[in-house]
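For this depiction, one protein chain was excluded, whereas all remaining protein chains were kept in their positions.
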Amino acid sequence: MTPVLASLRGLVRRFGSVTALAGANLEVFGGEVHGVLGENGAGKSTLLGVLGGVVRPEEGELEISGQPVELRGPRDAWRHGVGLVHQHFTLVPSLTVLENLSLGRDAGASGFALPQTRVRPAAERMMARTGLSVPLDELVEDLGVGDRQRVEILKALLREPPILVLDEPTAVLTPAEVDSLFDLLRELARQGRAVVLVAHKIEEVLAVADRVTVLRRGRTVLTSERGGVDPHRLVRAMVGEDAATQTAVGLGAATGGVVGEASGGLLAGEVVATLDGVRANRASGAAALVDVSLQIRRGEVVGVAGVEGNGQRELALLLTGRLSPPAGVATVPDGVGFIPQDRTVEGIVGEFDLVENMALALHDDPDAGRGMWLDWPWIRQEAEAVRSRFGVVAPDVGARAEGLSGGNQQRLVVGRELRRARDLLVAENPTRGLDVAATAFVHAEIGRITSVEGGPGVVLLSTDLDEVLALSTRLLVMTGGRLLEVPEGSRTREGIGRLMLGGLQPDV
Amino acid sequence: MYEHGGRTAWVVGAAALAATAVVAAVLLWVGGYDPARAAAAMWSGAFGTRGAFVSVTLVRSVPFLLTGLAVAVAFRAGVWNIGAEGQLYAGAIAAVWVGIEGAALPAWVLLPAVLIAAGLAGALWALIPALMKLRLGVGEVITTILMNFVGINFAAYLVHGPLQEPRGVFPQTEQIADAARLPALVPGSRLHVGFAVAVAMAVVLAAVLRWTRWGFRVRAVGASPRAAWAAGRIDAGAVVLATFLASGALAGLAGGVEIAGLTYALYEGLSPGWGYTAIAVALLAALNPVAVVGTAILFGALEAGAGAMQREAGIPAVWVVAVEALVILAVLATDQLMRTRVRGAQTPGDDEGNVSPEPARA
Partner (left out) sequence: MSRNHFAVLLFALLGLSACTGQQDAETPGTFRAALLTAGPVSDAGWYAGAYEGLLLLRDSLGALVSHQQTRTPAEFDEAFLSYASSGYDLIFAHGFEYQDAAMRAGERFPNTTFVVSGGGRFADNVVPLIFELEEGSYLAGMIAAGMSRSGVVGMVGGVAIPPVEGTFLAFEAGARTVNPDVQVLESFTGSWDDVAAAKEAAVAQLGRGADVLIHNVDAASFGVFQAVRETVAAGGTAWALGMNRDQNDVAPDVILGSAVIRIPESFLETASTWQTGTLGGRPIYAGASEDVIDFVLNPQLLDVVPAELVAEMTAVRELIRAGELTVPRVPFVEGEPGVR
């Protein structure tokens, strides 16, 4: 009989008018990997936050190793053996990776020696064991999100907590890294630890979890052994029985299948953007793009796969006119929509309401007012249109964007940028962190706009191979600042993976 | 954004007043002065009569109002202009120079010229730190503070040298021409038209921030430079430059209005640090230009009451300054406290310190 390491019962937690948890339960055994699933806003992160000591429940009980406990903060949780890997980053950007890994560690017996000296060998051992490789002496601010996520996971693993809690750790990892992370999680479980994992892809959870808990609207609606469930049952549990049929269409994409060979190719029309022998540099001076040439036509979806940090960012900035190349020629149109990677920082202004966030796209639009004046009633209508069309759940368009759930923020950004994308849409990982229904919706929208006469061209930069495979009419791999065309015969996960790995070799 | 509900503002006001009254009373009592008498003097000096209110409180509020607006507009764009003091001196210098040299001009030419010159000089003073920020990446907090010292000492140099009154006796400039002086706003009072100019500026600024494209860009850059750039395609550099100049112009105008409305000549120590107090004025108004009118009058009343405390209650200036500082501290602290609680209730996660759980992020 394996011991119950953590037990959460009847948790209730509200934030203002939003109820995040309304009687959620979770029971975690030693020796298991436990997957937690749910739609955006279902309460997954809050539940994990309770376990990690960063959220205090208003009602409910928490037991760790059979003892009732009250966690007053993350340190408290650590003391009780709970290690939480956050979904968002808690690293200090101006410190090196090693310094970040050393934060909060005791300096050792002498009290003077910096902990780094002890942490380095431990970190190197852990990297070798897990296959998670990060440059220990780089500053965190110079790392891409993938590396940062790896550092977060390493930071938690180094303390070898009996209960490890990971909030969507796979979103920014390469397929190979996901595989080795899962191997590691299974290994930790074999040692008798408990691993709690939130992931947005059902297939990932099913690939690694021994048991699964599904949350819906703050309640636990299902807990089951992996063998007792299939993807369709999980989706029904997540979205509710009645909504399930509507999202079935999205399930294919979310679980890795291919949704309708997005037609586009036939409609590909005039060229809307051209890059010709373009170079770009990072802030550090290193080359980010090397002699990139690309043409994008209306109606096509150009998928760009690749490991984070191989020049995708610079490519996106060039295509959206936010960066001008130091060498080469970039010809980009006016009507460009841009769905940036980090929507909370780059896509929206948190303290602005929905109308003002809409105005971010309209403030220099001649239709949005006369002369220097802005026509707020008109912009409000536009915001209302996006809200209703894209199902942004908000009390009204006067609500602050920071009060929306992540999924709804993303819907707002996608809706706004689709409206803006008359000629071209550039999307960086547009469905990262979205739930099944929202992902399906975004995919459908991309298909819709590219299939109408005179619709824009789309550049889809994504680390999610399934997404790229499903949506693209043309497929490219970005590696080491270069664009490689994927030959027809290599349009598989494995084929693309091989091309991506080429970029991991040092090239500068 | 920094906004209050109407009721919250009242609670803040009442709580601040109570806290202040207690602390200040204890302080005065310990010092051997009669708190009741001091309070009465303070009230009568600030609001006691129409004369006190119009000729003292409102007059004193003018430099707070204009420098407060200068700080508010800058902070709204995320420009940390701590240099209103120096920009005020630059404006005062320009105003006094034009006001003396243009003595031959009719008032309808000279008076606007004086105020415009003051605004331009303030903007020019702000241009230096603005360019250092944009071209060289030098933080404006330090450069604007340093420019304050330059401005203050440049004014001191001028009144001892090139701009000294023609007799060359006293360290002050000649008085500006009558045509360069701001007429009384309320006949028979000391309140000059500068107050109306300042209030008009507040209204214009509020309208610009709320209703114009430029104002929206200012708010976007201030609220999130990354989102303004990525989602808004806003040229933050241009917004920062324009805002910096507008901020400098308002502070410069404060100096010009002080010269044209009250002192008619430039002295050393023209400002006791209005440019710094302006930061408190603006923050207390939550960077809302219309609210700055209110907080500036509050600070004006405080100054007016402070003078009366000396005159009528016989409390020495140092004590008065201490009480005044206490009042400001109490108001700011209470305000911040209330604001945090209000925000905490609205924004998920804020009260947890460092985490925004489920509702804010999927």
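In this document, chain identifiers A and B correspond to the written order of the chains, with residue numbering beginning at 1 in each.
Everything that follows uses one rule, which is that a residue touches a chain if its C-beta (ideal position, glycine included) is under 8 Å from a C-beta of that chain, and two chains touch if they have at least 3 such contacts.
It should be emphasised that the depicted structure is a prediction, and the values quoted were computed from it without experimental measurement.
Touched by the hidden chain within the whole complex are the displayed chains B.
The residue from B:Ser55, B:Gln87 or B:Thr144 that touches the chain not shown here is B:Ser55.
For chain B, the residues touching the chain absent from view are 36-37, 39-41, 43-45, 48-49, 51-52, 55-56, 59-60, 63, 156, 160, 166-167, 169-172, 175, 190, 258, 262-265, 267-272, 304, 307-308, 310-314, 316-318.
Just so it is clear, only the chains that are shown with their structure count from here on.
Computed from the mean C-alpha positions, the centre of chain A lies at a distance of 45 Å from the centre of chain B.
Every residue of chain B that touches chain A in the complex is listed here, in rising order: 1, 211-214, 216-217, 219-220, 223-224, 226-234, 345-349, 352-362.
Contacts from chain A toward chain B in the complex involve residues 15-16, 18, 20-21, 40-47, 49, 54-56, 73, 86-88, 90, 200, 321-322, 338, 340, 344-352, 356-357, 359-361, 363-364, 368-369, 372-374, 376, 400, 402-407, 410, 413, 416, 433-435.
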